[in-house]
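Worksheet: the structure to be examined is printed underneath.
One protein chain omitted, others in place.
After this line comes subunit A, so read on.
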Amino acid sequence: MQTTNIFSFHGGIHPPENKAQSLTLPLGHPSLPKELILPLSQHIGQSSRPLVNQGEQVLKGQAVAINNGFLSSFLHAPTSGTITAIEERVIAHPSGLSDLCIVIEPDGNDCWTERKPLDDWRRISKTDVLSYLAEMGIVGMGGAGFPTQVKLQGAHKHPLTHFIINAAECEPYITADDMLIREKAEQLVLGIEVLQHLVEADQVIIGIEDNKPQAIAALNNALAQHNNTIQVAVVPTKYPSGGEKQLIQLLTGKEVPSGQHPADIGILCQNVGTCVAVHDSIYLGQPLITRFTTLTGDALKAPQNVEVLLGTPVKHLLDYAQATHKKISRLVMGGPMMGFTLNSIDAPIVKTSNCILAASKKELPAPAPEQACIRCGMCEQACPASLLPQQLLWFSKSQEFEKAEHYNLFDCIECGACSYVCPSSIPLVQYYRHTKSSIREAREAAVKSDLAKQRFEARKARQEAEAAEKEAKRLARQKTSTQKTEGKATETKKATPAAETKTAIPDESKKLKVDIALAKNKLKKLQKQLVEAQENEHVEEINHLQLQVTEQEKTLSLLEQQLEKMATTPAEKSTKAAPAPVNEELKKAKIDVALIGAKLKKAQKQLAESPDDNELKANVRELEKGLAQAQSLLDRLTSSTAAQKADTPQKASSKPTVNDDLKKAKIDLAIAKAAVKKVEKALKKAEELKAPESGTLRQQLQEAQQRADSLEKALSNPQTQSPATEATKSNASTDESAAQKEQIKKQKIASAMAKAAINKLKKRLAAEPDQAESIQQEIAAAEKRQQEADALLAQLTQSQDTM
């Protein structure tokens, strides 16, 4: 066995360990509780989807909930019994809120479902092993509950140099991992072997704090028996050496770059509990249904570690450990440094519950009143992330969020070391949490307000268009009554505004097109980011990005609708917009007349009072002249608008029926396309998990695609026909170009699809090198397809440009 270099990290604290209490008794096995409560959200990511209904009988180990998307997990019945409810129950969460839970009433038989160990895990493809682990509901058991298969997939991005098993357990009071290693060292080693087989790291290191001599001995013993290359690195006891980033620094001397993940520097961390769970699932076929949990605290008469079924209510465990309920002043799930308080003893144990600390008032007294920060810098000396906590406090208090971010607030791991040492009893971590969430909220609000602004502007444009349309119709109606009287007089005048509007409309549509292109670009970018975030496990970002993507999609479809409207009714539009400038002038002229009239009246009155005033007389004369001019202008304008109205209906009436059909067809097409997309997505997911449904899904996809294709054809037909029904040349040309555009779009889609296919194949190639040849052929074919599509696309765009 090699020895590894141990490095050091900045700061850290040495709180009283309080680990002896829970290690005096051997591992306990509590009896079956009256009911088991399984929250659907025990892990990071989307909550699972229940597979069972109320009243159903389930066997031990039977899956009761399936993963819901990429970042999610399975759930299994911890014992056999009846599903009594699927309802909101209090869960173990810092918020103290309720969440949807599957409630199982045990029948007491503890009857297993059929267990299928994965004996040939060395031979079958790694993807299959990963999907098996996903089906077994394995998540990280150290704290966050990150779905293990996702983490392992992420580890493939870079060649792994280090695979670190976190057995540091630096939090005071907790001894669950210590006990787990003592009890199951062999299983742990076998589990690590499975994981190492999956990730193939250069070095496998178990990091463990030097305050667990028995566990270290058990580990060395197990490793000696298995003659393994796994190293044990004993690190000095210092909180928070068990933090992922800190342990990596301790064992490798490397730092995980800010905002990145250990996988980005070729390191993977797994908790010991996870490794044992992997062993149990692969070798025994047992899904994750139990875990080791420490029951400790002064309020318990028999503090100890227990192997407990998931879903066991905390109350049951407290009774098992002979709790004096009156003595419990604070009930913490997790350790005293990073755990959270429970406000109900009915909350259940979940996959990540490593400790229940039932503390008496004396043990964890209420915090002392906060005093002023004297900037003593003790927090700074303790901070494992080398932050300046006192400055961050200052910025948090004064809500200078930009400065707080500049001082790397988001690199805070909330370990609590600063609060622990603060002589002024300032709850620093709480300030940081609040500031972080405020900043996140502000970011989200900024995105939302941007979108709202875009929506508002689009709505305004739409409303204006509608108003203009209405106005045009109104004028058309009015015109029919006055048509005969003043028909010919103003034919010459009408020509100019019409020309103006013709240029205005293409301008607008051009602008819209640019907008659409921009929106599409943004959407693509966002989608890319989303995929990246999912791959990189940025849980916070995923929801945020999802929101943005959907919003962007909405705006895009809105814009496209608008463009469609404009493209299909250019003629209508041109007449619609025409009267607007004339109307303006008309209004102005009317106002002028009224104004001058009023002035004239006033002057005349004055003149009547003092008839000898020459100045007034001159004034009146001038005003009369002005009035006459204004009146003549008004007359001219009214006659011209009236003449214009005469022309509108002929153009307006021609298209609507064709347009309606077209619209309908387009909508149908959009629906079909959406269906295709949906099925494609489902297929992708199924493929990822190697689920059996993938065959049927593929069929569905083909059907949906056919439907979409036929619709598209149908759509292109009326489009080519419609110009024939309308005699005007301009319309014909625009529709022709629209058809061409449609074709271009189609080619673009084809090219994009080919590209996607290539990418997918390449991925598969990386995952399954044994099928390399056939896949490579497929890739070549797809590339050819793409090239063809690209060539055609280029041709089309060229011809469009020349038009």
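The definition used in the following text is that contacts are C-beta pairs under 8 Å (C-beta built on N, C-alpha and C of every residue); 3 or more make two chains touch, one makes a residue touch a chain; residues count from 1.
Everything that follows uses one rule, which is that contacts and distances are computed from a predicted model.
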| item | value |
| --- | --- |
| Chain not present in the shown complex, as UniProt names it (candidates "Permease protein of sugar ABC transporter", "Cation/multidrug efflux pump", "Ion-translocating oxidoreductase complex subunit D" or "Assimilatory nitrate reductase catalytic subunit") | "Ion-translocating oxidoreductase complex subunit D" |
| Touch criterion as defined above, residue of A:L36, A:L295, A:V332 or A:A458 at the omitted chain | A:V332 |
| Sole contact to the chain not displayed, among A:Q371, A:N521, A:S557 or A:Q776 | A:Q371 |
| Per the touch definition above, residue among A:S425, A:Q478 or A:Q787 touching the missing chain | A:S425 |
| Residue, one of A:K157, A:H197 or A:H406, that touches the chain absent here | A:H406 |
| Subunit A, residues in touch with the chain not shown (by the definition above) | 9-10, 13, 15, 94, 96, 172, 245, 249, 255-260, 325-326, 328-332, 334, 336-344, 357, 359, 364, 366-369, 371-378, 380-381, 384-388, 390-391, 402-403, 405-408, 411, 414, 416, 419-425, 427, 429-430, 433 |
